[in-house]
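My questions all concern the structure below.
One protein chain is absent from this view; the other protein chains keep their places.
Labels A, B and C are assigned to the chains in the order they are written; within every chain, residues are numbered from 1.
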């Protein structure tokens, strides 16, 4: 398979660095260009970035000259990943799309746009047809696809089999989120060492809304969102990587924990046969051991791309209760975006 | 006020040590005797105990000779606090009660006994009359009173105003529990450093049952438990002290977050006028700041005896959602037991 | 004893907040005025400060209107504590001193000034006579006194008895420093959770130089610094409060660990009889237990004002080796400054 040349927007930030790390030795994608703010443009990546990943900065990247995040400077790439800050993503991503450069974005700005797919390949691969309605370019060469909030990912991946098999009436969850989710410098250590913070600004509305778009159905090209209430309490815990969710679900059809567990275990990924390089072998890893999953033990499993599930049991208030956990900066951010790009290659949107 | 002579059973364990620490300079109670296992009996407390509190072992305690936990060796005390392990508490506590020595117990063994009060003074002070039905002694001189599980305490303290004002139909909660709740050596650091464990053996059934007894009503001396489902997910987090609970409640009467917050803020403790030495000035500390409460900042407030509440807000699934937090080994264990004893002094059960 | 009215410069920062906390209910000092940057001036302290202490913001302080750090606005105070950032302390502190307002500073700016005492009351109380040589005012009413770096404090407090009894030829130490030493937001959690950072910018030169001034001798009013090499490696560890030092010392006179331990235990504070409110009963707390001291267990002992020592033993390379530990933001910063002020009251410099 020929390689695609990719650019990374917001390359010096935490998400940008994760893109760089995950794209090392990628079978299909080769980093061609790095974009960051004016302050960084013109410097070598080594000079511009405060590297925080736990592997050394890859040598083939350290010497790349950082560019401005302007489409005109990215004529040599096939598409871009965007790890841009939401304060600038609206304009910059549109600029690229209008210039005919596809944008695979981790930013939140276009997630709620009715023509932009909010995509988790195992959940709603059919939503990519929404791209056809985008009007950034006349010939359809430029478009935007987004991936969801890092809590919404394990939530929707675990809800999908329940939604399809039993229907969902309501969801209550409490998230225990890792510090890496706040980027760098992010959470001050004085706030979180030996502590739990019961609030994360801006998270709860995204957690409540995004799964409904992800579980939505296309009707004549128009997306009808799923319709049930989700109530989230987002907390921060002193964990490095891996957001854990304690979830309770009211199902439409009656089902007990055994049936639900069976549905989760037997669920078959719709992209399982596509052999996408970043796709986990088992997108849902359902544990029987009450003490699992744990972020430190399981966040990195399957290259950080699985959603781990445990403690599936009956609830005496709603129907069932369970734990879900996924690596927030891989499955829930850069890795998810890369998987999106891989699906879009297979489906000939990227070519 | 004259001083009472107290004994501590299980004095070398984590709860026993906390009793010793909290009873330093207590206005009413003076430590007279310490009981522990056969292995410790006969040794000085200094020799017997692996002291883990963050203040030095009090000098007046270090030289006390540890006794066996046998009532016959405790003839010189007015009552005992029990921090006994549940594997021995059933027999030992009965032995003391039968010998006419009141037992204020932190052990779980008698919590479900229909004649034994499960007591949180601010919640159900009237339940102490259940003591009159106990039959350990003919003259009523020996009896047992228990305090609840460390999660049940902040749960029931926050539910009480809701139960009285609006009625409760159901409760879902996720607890994030501190490591001190597991005693010493307790949780291995390899299990919890930078991690969350989604299960704590034995906790969830207690959390589901105990509040119903605590909110129960006495009818002709017979306790009728409250009747609504509670579903708990108990997790362990790398926090030293302070169990945090993320709670959602379905109320019987409709009420929005503002009304609920008002009820919590205006709630008046039924023991507020008794001037019990360990009673917090404000048993419920209701924060308006979304980022509060936090275990590291607020677990020690009001000598560790408050229940801190925050994030009271409407839920789109149940009626309301909020955070509650209390110091698990003070309010949720030894401090709660001491407050129980203080109430029982005021009510002339201890004399 | 009459109360003195004090001002706090840099009142919204981490050190300023610690001053406010420690001055609650102080026997001699009453907070009269708070100074901060222009951005904060004119606001109430509650509005201006991002309060990070683990007790609620004191009510009598929350309503105080923050002033600019200009001497002309502080005519109503007897002296000021300075928790100013080093970027502004040089000018602001001189401005106050010139206006006849004594400055008790925690900033590093004047520590190396040959006329400014670098003061630890238990170590070099006689150095306060250096004040007489200061020329900020003609009548001597305005002057500056500083306290040392937070590592230098436990270092010099433990070296003092060795220096006086045996003489010192050289010192090697490795510090393991708490995150609170970096202020707020300070150390990003991504840098320190489950980690050690082997460098802290700017610390090592201060640790090497300040003890030599503190152990210096006044000759006709001129300070002769002590003269021996100190080599420090300053590391950051995931601890909240309490800097721990692993120290090895080459003595001038031969002495074994027992003699050194005896000298440390028998050392008598020169200010022990002055009954200063913040002075610890035992400035040096020498442990025999190999596992002590520990920052979490002992940083708060004696109101955070002790230097805890342990593991005194012979070294086969230098003469002896030991551990020292003190609370970095109390003994090593705000608490040390308050003790300085108390000594200066007793010695009639503040009146």
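Definition applied: a residue touches a chain if its C-beta (ideal position, glycine included) is under 8 Å from a C-beta of that chain, and two chains touch if they have at least 3 such contacts.
Worth saying up front: this structure is predicted, and the values here are computed from it rather than measured.
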item: Candidates C:41, C:99, C:274 or C:318 - the one touching the absent chain; value: C:318
item: Chain A residues touching the omitted chain (full complex); value: 54-56, 193-194, 240, 296-298, 300-301
item: Residues of chain C in contact with the chain not shown; value: 170-172, 174, 176, 193-199, 201, 208, 229-231, 233, 235, 237-240, 244, 246, 248, 250, 290-297, 310-311, 315-318, 321, 323
item: In chain B, positions touching the absent partner; value: 52, 179-180, 184-194, 238, 240
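The rule is simple: only the chains that are shown with their structure count from here on.
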item: Pair of chains whose C-beta contact count is the highest in the structure; value: A-B
item: Chain nearest the overall Cα centroid; value: B
item: Distance between chain centroids, defined by C-alpha means - chain B, chain C (Å); value: 40
item: Distance from the mean Cα position of chain C to that of chain A, given in whole angstrom; value: 48
item: Centroid spacing, where centroids are CA-atom means, of chain A and chain B in whole angstrom; value: 43
item: For chain A, residues that touch 2 or more chains besides their own; value: 193-194, 238, 240
